[in-house]
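With one protein chain held back, the other chains of the complex are shown just where they sit.
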Amino acid sequence: MSRAGEPPATAVRAVQAALVAAALVGWEVGARRGWLSAEFVSRPTAVGAVIWDWVRSGYLWPHLVATFEAAVVGLGLGLAGGAALGFLVMFVPAVGEVVEPAMSTLNAVPRIVFYPLLMLWLGLGMASKVGLVATIVAFLGYYTAVGAVREVDRLLLAQVRILGASPAAMLRHLYLPATLAWMITGLRTSVGLAFIGAILGEYMGSMRGIGNIIMGAQNLFQTPQVMAGLALTMVLAAAVDTLLARLETHWSAWRQVEQA
Amino acid sequence: MKATRWACGFLAILTLAVGTALPATGGQAVPEVRIAVGPPNVVGYLPLYMAKGLGHFAELERRRNLKVTLVDFRGGSEAATALIGGDVDFATVTLTHVIKAHEQGKDLRFLLTFFNAQAMAMIVQADLRDVTSPAQLRGRRVGITSLGSATHMQARHILAAHQVDPDSVQFVPVGGPPTALAAWQRKAVDAMVYLDPLITMLVDGGSARLIYDVRTLEGTVRLYGAAHISSGLLTRPDVITRAPETTQRVVDVFVCTLRWLRSRRTRPEEIARNLPPGLDWSPAVIRANLGGLSADGRVLPDAVNTVITFLKRDGLLDPRFTVPVDRLVEGAFVQRAILGGGCP
Amino acid sequence: MAGGSYPVAASRYRPAAKVLVLPVLLGAWEGAVRVGVLDPFYTSSPVPILATIVRWIATGYVLEHVLATLAVTLAGLAGGVVIGAVAGFALGFLRWLERVALPFLTAANAMPRIILYPLMVLWLGFGPLSRIVLVASLVVFPALLTTHSAIRQVDVEIVRNARVLGARRLGLIRHVYLPAVALWLFSTIRVTIGFALAGAIVGEYVGAVRGMGMVIAFAQSMFRAREVLAGTAVLLAVIWLIDLGLRAAEHAAARWRLSEVM
Partner (left out) sequence: MSTSIAPVESRAAVRPPAVQAVGLAKWFDGAEGTVAAIENLTFTVHPGEFLCLVGPSGCGKSTLLNIIAGLLPASGGQLQIYGESGGRVRPDCIGYVFQRDALLPWKTALQNVMLPLLLRGVPMAQSRAEALNWVQKVGLAGFEHHYPSQLSGGMRKRISLAMTMVYRPSIILMDEPFAALDVQTRHLMENELLALWAEAGSTILFVTHDLEEAVALADRIIVLTAAPARIRADYQVPLDRPRDVAEIRTSGAFVDIYRRIWRDLREEVAASRGRR
C-alpha cells in the first residue's frame, strides 16, 4: 500500500482542468448529437451565453447576492445557534437529558414541510431563507460543540481548573477554541448544504435569488437558464469552499497534521 | 495559488455587496403592493404578466407612487397561504383557493377573474391511433399535475362528460412542467390534462394530439353548461377595508389589461411582443388561450356556483359546507373600473 | 494510575423531568392555540393532529404510504452509503484520485439534486426507482466524505504496527480499516437518514401516487394543517424507531471503542 509522495499541485490542477474541459466538450457534443436530451440538460454554449447575458445586463447581481447572503448568514447563525445549544446541553445536565435524545430524530425531519410556517413567522424576504438554512446546518454546529466538549482532553480541563478559570473563562479559552477547531472541518461540508437550503427556500417562495430564477425558468422550459442557475450555485459554493480552505490552514496552524 | 486569490477577491466583492444590499431591503420609502404568484410564468396568469409588459405597473409607481412587487411561489396553495398570513396584499391564484380557505375558516375575496375558461386541455400520445376522444381512455394512464389539483379535477370532469368512469382510469401525478415533459417523452402516460406552454409545445411538436380543449369558452361551456372560473385576483377583506383606493387602482390595472388583450384578440403576435422580457410564450400559445380570456374581469355568479358544485362532487369540498357568494366574491371594484374606463 | 483520571461532574439522572417535558410542551401548544396566540390554520394543535393519526391508522390509510416512503428512503440510503463507502475507500487509498476528485465532489454536493429530478424521471420513469436514485444522490456524498475522513484518521501507529506484523493490503483493509470505517458508517447512516427521508418526501411532492410526501403535499394544497402535521408526526415516529435500532446496532458493533472511552 505504497503511499506515493504528495502529487504535485500543478499536475493535479492540470488534470482537473483537463477533466472539466473534457466534460464540457462531451456535454456539448452529446447534446448536439442527441445522445443527451438537450431539453433537459441544454448545452454549455447556451448556458454560457445566458450567464454572459445576465452578467452584462447586471440582471444577475441582486439574485446572486440574495442567494449568497441567505446561505452565508444562515450558515453562520445556524452553526452558532447549534453550538450554543450544544454547550447548553453539555453544561446543564437537565437540559441535556431532554434535548439530547430528541436531536437525532429532529435532524431527520424534512425542513421543507415547515417552510410555509417559517415564511409566516420570518416573512418572504431573506429572513425565511436564512431560517431554513440555519435549521439545516444547526445540527452540525450542535454535534460539533457536543463532540468538542466530550472529547476535550481531560488533562487540559484539569489544568484550566487549577489555573482558576471560571466556567465562562473555561468556555472562552478551552471549549470555544476546541469547538472552532472541530467546526472548521465540518464547515466545509455544510457549505453545500447551506446553498441548497438557500436555493430550495427561494424555490418555494421568494422575490429574488437564484432559486427564484430556476423556478421561473423551469415553468417556461428555459433549460439553459435552469442549468446556468445550477452552475452559478456550484461556482459560488466552490468559491466559498476555497475561502474556507484558506481559513482552515490559517486557523489550524497549531494543529500538526500527521500524514497517515 | 492564483485561483484561490481570485476566489478570495470574488468573495470580498460579494461580502461588500452583502453589506450594501442589507440596508436596501430594509428601508421601503415608496408604499409597496405585493402580489403573490404561484406558480410563476404560467399562461393562467397571462393578464398579470401582460400588465407588467405593458408597463402599467411602472406607470402605477410613477403616477400613483405605488410600487408593485411580484412574489413567486412554487404552487397556488403556497401563494394563497402567504396572502392569508399577511405577507402579501394580493394573490393571483384561483377561486378554488378562496373556497378552500373559507372551508378552513379563513376569509378571502375574489376580486376579478382572468379567464372564464380553464386554460387547460387534454392531449393523447400521437402514436395511440385508436384513441381519438376521451371516451376511449378507459383503463389508460392519464397524467395530471398532482392528486387533488385543478388538472386532476378537470380530467375527471372531461372523462365523466364522455361516459368514462373516472375511477376506471389510472391518474399519474407528473408534477411541474419539466417532470411532465419527461413523463410524456418517456411515455409514462397515455394521455394528460395539462397547461400551456406544454400543451401547445407537444401538439405543435407532433408528439401529441388534442382531444379536449377547455382553454376555449366553447369547450368550457360544453363541459360545465356555463362559464367556469380558474385564476384571477384575490385579496383579504382587511386589505379592502384598510386600503380601498389601492385595491381599486390594482383592479383598474387588470381590467385595463384585460380590455387591451380583448382588443388584440386577433393579433397574438402583438401580444407576444409586449410580454415582459424573458417571458417567451409563442403567439401559438397565446392564441390557444385568448378565447377563454374574460373580457373585463367580471365574475359571473353562476360560474361561482358551478365551481362549488363540481368541487363537492369531486370530494374536494365538504358537501355540507355553504358560503354566500358575496363572502367569496367582491365584484364592486370591477364594476367601478368598467364604469371609470379602466385604464389609469 | 500514572496518568490519573480527572473526574468531570457526573450528570444526575432524573427520569421524572424527562417524562414530563413532552406533555407540557403539547399542552402549551394546545393552550396557545385555544387562547389565540397560535393560528391553527398554520400550526393546527395536538388534539386534531392526534385525531387524524388515529383515523389514518384505523383506516390503514397511513400504513401504505409510510411503507412506500420508507422503502424508497432505505433503498436509496443503502445504495448511497454503499457507493459512497466504496468511493470513499478509493479516495482514501489513492492520493491522486483524492487530490483531483475532492474539489469536484464538494461542488457537486452543493447542487440541489431536486432540480435534476426531471432528468431522473426521463431515464427511470415515475416509479419509485427515480426517487431511490434521488435519495441515493443525496446520501452518496456525506457517506463518501465520512468514509474518506475515517480512513485518513485511522491511527497512524495502528497502521504501522499492522504493516510490521506483515499485513498486506487485503489484511489491512479487513483488520484495520473496515472496523474503523464500520463505526463511522453507522454515524454516517444516522446523519444521512435525514437527507434520505427529505429526498424521498420531496420526490413524492413532485409526483407520486403513494408516499407520505404525496399525503403531505395534498394536505398542504387543501390548507389542512392538521394533516400536514399528522403526516410529519408519523414520519417523526418512524425516524425515531429507525434511530433507536441504529443506535443499538452501533452500540453492539463498537464494543471495543466504547470500553476505551469508559
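Per-chain residue numbering starts at 1, and chain names A, B and C are given in the order in which the chains are listed.
Criterion: a contact is a pair of C-beta atoms (placed from the backbone, for glycine too) under 8 Å apart; a residue touches a chain by one contact, two chains touch by 3 or more.
All values reported here derive from a predicted model rather than from experimental measurement.
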item	value
Contact residue for the chain not shown (choose from A:158, A:171 or A:247)	A:158
Missing-chain contacts mapped onto subunit A	153, 155-156, 158-166, 169, 173-174, 177-178, 181, 253-256
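Please note the rule applied: only the chains that are shown with their structure count from here on.
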item	value
Touch-based graph of the chains, sorted into line, ring, star, complete or other	complete
Top chain pair, ranked by how many C-beta pairs fall in contact	A-C
Centroid distance [mean C-alpha coordinates] between subunit C and subunit A, Å	18
Intercentroid distance (Cα basis), subunit B paired with subunit A, Å	35
For subunit A, residues contacting two or more additional chains	37, 40, 116, 120, 203, 218, 226, 238
In subunit B, residues with contacts to at least two other chains	78, 81, 85, 176, 178, 181-182, 185
In the complex, subunit B residues that touch subunit A	3-4, 7-8, 10-11, 14-15, 17-18, 21-22, 25, 34, 36, 38-42, 69-74, 78-79, 81-82, 85, 87-88, 176-178, 181-182, 185, 197-198, 201, 278-281
Residues of subunit A touching subunit B in the complex	13, 37, 39-40, 61-62, 64-66, 68-69, 72-73, 116, 119-120, 123-126, 203-207, 212, 215-222, 226, 238-240, 242-243, 245-246
Of subunit A, residues touching subunit C in the complex	1, 3-4, 6-7, 12, 15-16, 19, 37, 40-41, 93-94, 96-98, 104-105, 107-114, 116-117, 120, 154-155, 157-158, 185, 188-189, 191-193, 195-196, 199-200, 203, 211, 214, 218, 226, 229-230, 233-238, 241, 258-260
